[in-house]
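One structure, as structure tokens, below. Some questions next.
Heads up, one of the protein chains got dropped from this complex, but the rest are sitting where they should.
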Amino acid sequence: MIVRERPSGLRLYFIFKGSMLQSIRWQLVSTVLVAAAVYLTHGMLFAIKITMTPIPFSLIGLALAIFLGFRNNASYERYWEGRKLWGELMIACRTITRQMQTFVTGSGADEARRRMAYRAIAFAHALRHHLRGSDPREEVGALLTAEEFAALEGAVNKPDFLVRRMAADLRGLVGERATNPLFAARIDETLTSFATILAGCERIKQTPIPFSYTLLIHRTAYLYCFMLPFGLVDSIGFMTPFVVGLISYTFFGLDALGDEIAEPFGTLPNDLPLAGICRGIEISIREALGEEGLPEALKPVDFCIL
Amino acid sequence: MIVRERPSGLRLYFIFKGSMLQSIRWQLVSTVLVAAAVYLTHGMLFAIKITMTPIPFSLIGLALAIFLGFRNNASYERYWEGRKLWGELMIACRTITRQMQTFVTGSGADEARRRMAYRAIAFAHALRHHLRGSDPREEVGALLTAEEFAALEGAVNKPDFLVRRMAADLRGLVGERATNPLFAARIDETLTSFATILAGCERIKQTPIPFSYTLLIHRTAYLYCFMLPFGLVDSIGFMTPFVVGLISYTFFGLDALGDEIAEPFGTLPNDLPLAGICRGIEISIREALGEEGLPEALKPVDFCIL
Amino acid sequence: MIVRERPSGLRLYFIFKGSMLQSIRWQLVSTVLVAAAVYLTHGMLFAIKITMTPIPFSLIGLALAIFLGFRNNASYERYWEGRKLWGELMIACRTITRQMQTFVTGSGADEARRRMAYRAIAFAHALRHHLRGSDPREEVGALLTAEEFAALEGAVNKPDFLVRRMAADLRGLVGERATNPLFAARIDETLTSFATILAGCERIKQTPIPFSYTLLIHRTAYLYCFMLPFGLVDSIGFMTPFVVGLISYTFFGLDALGDEIAEPFGTLPNDLPLAGICRGIEISIREALGEEGLPEALKPVDFCIL
Amino acid sequence: MIVRERPSGLRLYFIFKGSMLQSIRWQLVSTVLVAAAVYLTHGMLFAIKITMTPIPFSLIGLALAIFLGFRNNASYERYWEGRKLWGELMIACRTITRQMQTFVTGSGADEARRRMAYRAIAFAHALRHHLRGSDPREEVGALLTAEEFAALEGAVNKPDFLVRRMAADLRGLVGERATNPLFAARIDETLTSFATILAGCERIKQTPIPFSYTLLIHRTAYLYCFMLPFGLVDSIGFMTPFVVGLISYTFFGLDALGDEIAEPFGTLPNDLPLAGICRGIEISIREALGEEGLPEALKPVDFCIL
Partner (left out) sequence: MIVRERPSGLRLYFIFKGSMLQSIRWQLVSTVLVAAAVYLTHGMLFAIKITMTPIPFSLIGLALAIFLGFRNNASYERYWEGRKLWGELMIACRTITRQMQTFVTGSGADEARRRMAYRAIAFAHALRHHLRGSDPREEVGALLTAEEFAALEGAVNKPDFLVRRMAADLRGLVGERATNPLFAARIDETLTSFATILAGCERIKQTPIPFSYTLLIHRTAYLYCFMLPFGLVDSIGFMTPFVVGLISYTFFGLDALGDEIAEPFGTLPNDLPLAGICRGIEISIREALGEEGLPEALKPVDFCIL
């Protein structure tokens, strides 16, 4: 996530972080070069004048508007649903910690509370690494016992493993009568929230926007931008490369940004700050446990929190 | 579901899998041929010049934009709701397995857990075959006892039969006091989730987008594309077939893709990977049961997971 | 609901069922006649040339796009919400049948189960007739005792009466200790689902899209189509009636279809197949009760299920 | 709410009720007069020809489409959410009546049921008057005891007062063991529904669409319509006032209708029929109590139910 004040005036044009320029520079350069060539040859290709007017572009524009508008909304919905799921994870972590404090009694209660809360934090870290395909060992290891950590290593789905361990703990508490069945049923509801969050994130990660959309959109946008100079050169002359560059920049930029946020769990600049949220969960839960020496919230590096 | 990296540059134009070209090739060829004929005759039909300008196409474009945009969104929502229902199935399967472990005690508990979990997996397979009209015997048979499988054979609605068997098991557990009523009520909620998923999928499968939309859209799109050459030939001459081809490709492609994902439970390339999700459920539940020798996740064949 | 394969090619133009042509034929004929008259008089009205260009139509098109797009989406949402409510009715019927089997014990349990399940089926039929203003006697009578049926006759709101009878049964079961309070609370939740479905359907039926929208849209669309020939005749000549006919067909067709699906509980071809869903519920619940000789699913008549 | 069949053909133009003409007549008259003046002076203002083409109107049209489309959707969503909340009120009233019958036993049960049900009806009336700023005394007075009514008089938030009284009753029932805690918890859930409906309606009433939108839209729409004649007069001459009138009618009408339904709890013709819904609740609940002499459903007066 890029954390930055909205720039104003001319400074707007001197920002590269968060601009999509980096991802689309080659496409942009090639459309502008084509436009310049078309201007220099007056729209001739192999001595044949390509007769083209702006009309076809209005007509194709219709399809493009549907495509780009649809894809943009679908991408943002995926992004925002991902964010909601991580917000629910914050709720689930705080709730299970609170419920353990309200509902569990007996001699081992403090130990049980701490273990459950640590597993909730470990779930957050494990889910992040699960979604990003990275190694959860360092962060998760510090939160579990060595034995449990070893068992986790062998699990195919690490976050799911942690939910099952929480459930095993709950079962133990019911067995020892440290909580009553009614409270256990409430805690079980919270465990279902963890399962819901996990499956929701997996759904977003595993099922992209159908590939054929991507293909149709890219093809249409590319053809549109490469043909555009032929449609403009007769009316705007030497301004053609400039206008084509501007239009390409908006279309390609919108498209590349859609690509980026449609997979919101990655580590590109506009993706969700999962590490930041995990840290926030850690601070919140440790505070709820009454611990001292809480870690600091993550600070943006080069305007970015990952 | 097509699993493929987004191609870039020229490679974009040499992909056929996932391109809608296959489904729309005849329509595309015929519009291009009509456009070529119109160019060669200079828009004359039986010695009468068809007077046409691009203006009618902007006006019809309005209706087309509403139609295509609407249908595209409606199709994608059906697709995504289908995906969500299958994501909830993953949650329901994991939850019932977890609840059986947390909430059931006594001597027969392990057997009861395994039976319930296997029925959950069988539900997933049976639902997939129910939606695709295929034969569930092979996969479901391995998960049930011979006697239960025989009873299943006679059921009209196989997934519903499995939910009823899970309920019968639950009733047995309550009768034997292997679980308490409160926990049974929680498990019953999970059974309602299975019923919800089943009815949700049946709703999507049985109730298509109203047929009259399909008819209106097809008629409008076809007439638009076949009349378009008359509107363009006077201004862009020999480029007419090319531009008509491009516009037809985007409209027909968008339309065909809408058809494909509006029925997301089929076996076309862009449909949901139900077999892949079933396999994922199987892996997850078997792991939760502590089984060894888990099956592998389905791999894409020719970039496709079904 | 029209059940039909998507036609392709020329056959597309020889389908009348599901085409909106029937509902809009007079409007269509009159716009085409007006257009023909305008062509023949070269846009003169009482010897005065009506000076009109296509420009006003692009400007009005903006308002029309907002109107038609909005109304189309609102209509479809009503349609789909209606369908969802009937999908939830399937869930509620199956769930109450299942819960009666899981949660009720004792000597009268089988009779109580059967009675509750029959009332659920009767609710579906009664709701359909309630929404369609038709006579529920035949179908509902077969599912209730004579005495109960007589009481139903006197009820203002028949589906609500049935929910109250289900509640009375539940109260009896609690009184006889045939179920425990916890399970009764779960069954009561399912009864609330029935109440939710009833009130949801009543909401859709009783509150149409605000009448002023309908009026604004109709007026704008009519004026647009009747004035259009004056804007086109100077540029496209004898093609005017044809183009006006095509544009009118799409606008009036979209509008008429919106009218049809905005009241999804009627008996027009594109309305929801309530009788078909009721039959599906009957089959599913009777199967769950273990009955023999289940009725068949409704078959489309002239491509239509009502 | 306007209750009227959709008119067809010419009759469409002779309906004033439900047409927005009344609210926008002065604006309409002034734009048409301006357009006529512009036509008569050939677009000269103080001897200076205002050079204007239709192009700026297409460009401004873009902003207008976003504004009007957005506002239209936001208004309708507010309207429909308001309707949903009142539909949930019907559910809540029926549910609490049913639950009192299922869950409460003992000698005072009938009295308690009647009192609770009457309070639910009183809640509906009180909420309507709360939202419309009218006097609830007549209708609510008949449903409460004199003493309770006196207490209600002093309450700042009358519907909330009634929920608290229902809660006090529930507490009494628990104290007398007329219901068990589990059933009380279910009834408490229904009370939370009442609280949810109240707060939801208050939210819609207290938080309008941000004022700056209204301002931006009005200014843009007004300037658009008043400048339009200058853009049209050179091409369509004496038709200018007519076309400007038509375009103004659609834009101002859409805008005025948005204003009307964005505050759906008022008493303008297109607002929600709260009195009609209250009457419906009264009939339904009194029937559930087994009362005789039910009131009649409200009939439309001059095609309108308030």
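Here the chain labels run A, B, C and D in written order, and each chain numbers its own residues starting at 1.
In the analysis below, contacts are C-beta pairs under 8 Å (C-beta built on N, C-alpha and C of every residue); 3 or more make two chains touch, one makes a residue touch a chain.
For clarity, every value in this text was computed on a predicted model and none was experimentally measured.
Within the complete assembly, A:65 is the residue of A:65, A:151 or A:168 that touches the hidden chain.
Of the options A:33, A:142 or A:246, the residue whose C-beta touches the omitted chain is A:246. The residue touching the chain not shown here, chosen from D:70, D:149 or D:303, is D:70. Although one chain is not shown, part of subunit D still touches it, namely residues 26, 50-53, 55-56, 58-60, 62-67, 69-70, 74, 155-157, 160, 163-164, 167-168, 170-171, 174-175, 181-182, 184-185, 188-189, 191-192, 195-196, 199-200, 202-203, 207, 210-216, 218-220, 222-223, 259. In the full complex, subunit A touches the hidden chain at residues 1-4, 6-7, 9, 12-13, 15, 18-20, 54, 57-58, 61, 64-65, 68-69, 72-73, 76, 79, 83-84, 87-88, 90-91, 94-95, 98-99, 101-103, 105, 180, 182-183, 185-186, 228, 232, 235-239, 243, 246-247, 249-251, 253-254, 257, 260-261, 269-270, 272-273, 283-284, 287-288, 294.
In this section, only the chains that are shown with their structure count from here on.
The best fit of Cα atoms from subunit A onto subunit C calls for a rotation angle of 145°, in steps of 5. Subunit C and subunit D touch with mostly distinct residues; of the residue numbers seen at this interface, under half occur in both copies. Subunit A and subunit D have CA centres that are 38 Å apart.
In subunit D, no position touches at least two other chains. Viewed as a contact network, the protein chains form an open path, each link joining two chains that touch.
All chain pairs in contact, by the document's touch criterion: A-B, B-C, C-D.
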